[in-house]
Structures are given as C-alpha cells and as structure tokens.
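Sharing a structure, written as structure tokens. Questions coming.
Note that one protein chain of the assembly has been removed; the remaining protein chains are unaltered in position.
As written, the chains take the letters A and B, and residue 1 is the first residue of each chain.
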Amino acid sequence: MKRTHSLMKAFACSVIAGISLLSTASIIAADTTAPDFTLPGKTSPTVQLSKYKGSVVMLNFWASWCGPCRTEMPLMDQIYKKYAAAGFVLLGVNVDTDSSDAQKFLSQVSVSFPIAYDRENKVSKVYDVAAMPSTVFIDRKGRVRQLHRGYKPGDENEYLSEIRALIREPG
Amino acid sequence: MKRLLPLLLIASAMLLSGCAIEPWVKPYERAALADEVMSNDRNPLVDDYMDHVREVREGSRGATGAAGGGCGCN
Partner (left out) sequence: MRYLTLSRHSFCIAFVFLMFGLLNEAHAGVLPEDRADALYHRYDGGGEIVGGWSATFRKKIGENVDFNGSYDVDMVSSASIDVVTAASPYKEKRQQYSAGFQYLHGKTTYGVSGLKSSEPDYLSNNISYSIKEDMFGDLTTVTLGFTRGRDHVRQHVVDKATHTDTFSDKFLEFGNEVTPRADRRNYRVGVTQILTKKLIATVNYESQAMQGFLRSPYRRVRYGDANSTSISYQSELYPHTRTSNAIGLESRYYLSYRASIKIGYRYYTDTWGINSHTGDVQYVHPFGENWLSEWSLRYYTQKKASFYSDLFPYADAQNFLARDRELSTMSDYSFHFGLERKWKFTQKVFVKASFFYDRIQYDFKDFRNNLNSKLAPANQPLYKYGSNVFMLQGSLGF
C-alpha cells in the first residue's frame, strides 16, 4: 500500500515535471505573409496593416494591465521617432477589452506612434499572441521576419538591430 | 518487473508530455488575473506573521503556501 502510494506520487510528480520539456510552436512562423487586419485607431478612425506595405512595421501587442508592456512604451516611442523618416512604423495593438484603461494610460504616457484597439482580440488570435507583450517584425514586402515574446530591460537593443537590418532591405 | 515499474511510469510520463496542451486562457485575456485584487501575495509579511500566530496556538501547521522553517515554538 505504501509502495503504491509512493509510485503514484512519483508518477504524478513526473507527469507534472516532465512536461517542462514541452515547447510551444507558433502558427505565425517567419517568412510568411503577415495577415492583414483593420482595427479602430486612436488618432484615425481605422488602422489597416496593408497600408504600411513598403515600410518596415513593428507590431507590438500590449495591454494597460501588463507591467513590461508599460515599461517598454517610452523606449518604443524613442525608436519610432528615430527611424520613422527611414520608412519605419511602430504599430501598437492594444488588447484591452475595455479601451478606457488603455486611453487612461496613454494620457499619462503619450506616444507618437499609431495605436489600434483590438478589443475583441481577433487580431491577437490570428497572430497567435503567446506572451504579453509580443512584438512582430514585418519587412517592407509585408512578410513576417521575427517574433519577440515578452520584454525585459535590454530587449530594446534587439529591436534596434532587427529594425536596422530590415530598413536596409529594399521595398 | 516490479523494479521496472517506476521506470515505465517515468517513460510514459515523458511520452505523455509530448502532447501539447493549448492554453485556454490566452496571455491577452489575463486582465482580471493580473489585477491586484486577484493576487494571493499582496502582503507576504502579514501572511507569514499570521501563519506564525496560528502555528504557535494551534496543533496544526502547513499547506498554507508559505515556506517552511522552525518557529521556536514549544
């Protein structure tokens, strides 16, 4: 009886623990065409991804309740201001179901890049957002090139090197 | 055979772990869960102190989620 219990425990622990070997695969893989979408915008009535073809697009999925998302906003604004003239767009896709929380945040931390509201999370689903924040780098031809999950201090350097590389490519 | 049983269980656990389970609450659906009111850890110092107050006066201990350790209670 004691031995069975011991084995049961070992099994339970192993199932739980062994699953640490799992890795999640992404539906949005590199070198696929970035799915187009149209969402309501903050400063314009609609924001459509395909309109930015020819520019490098950095799609950033963020939420007002997500700490790292809020931390990287001012840094992303600096990046946007620096490279906008070179044909770069940073598109902030907000996933809050209630946009008023996002608007409150933006009134405190204003950014100059376009913001779109994905209130029903349809675009988040299509882009298989697996972490908050998530950043997708799209080249001038509209192809997904790089996925970045989460944000920790220092990640902005990775963003910069990716943007610089994509900007150099022809449209 | 009895000796192999633990190994077989571990091996099957590892095979089972090959089945990916899709998270049913997406990362972008966690607004409520991220709210402070849903945290079980808002005041760890208070929780530890109250656990100690109870442990010293009751005959039971444990399974509260706090870390173990001697309390010097007799």
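Couple of notes before you dig in:
In this section, a contact is a pair of C-beta atoms (placed from the backbone, for glycine too) under 8 Å apart; a residue touches a chain by one contact, two chains touch by 3 or more.
Keep in mind that this is a model prediction, so the values were computed, not measured.
Every shown chain touched by the omitted chain in the complete complex is listed here: A, B. In the full complex, subunit A touches the hidden chain at residues 1-2, 5-10, 13-14, 16-24, 67-68, 70-71, 130-131, 149-150, 152-154.
Along subunit B, the points of touch with the absent chain fall at residues 6, 10, 21-27, 29-33, 35-38, 40-41, 43-46, 48-50, 53-54, 56-65, 67-74.
To be clear about the criterion, only the chains that are shown with their structure count from here on.
Between the CA-based centres of subunit A and subunit B the separation comes to 30 Å, rounded to the whole angstrom.
Of all residues in subunit A, those touching subunit B in their complex are 7, 10-11, 14-15, 18-22, 24-25, 61, 63, 65-66, 95-97, 121, 124-125, 129-132, 134. Interface residues of subunit B, counted against subunit A in their complex, comprise 5-6, 9-10, 13-14, 16-18, 20, 26-31, 34-35.
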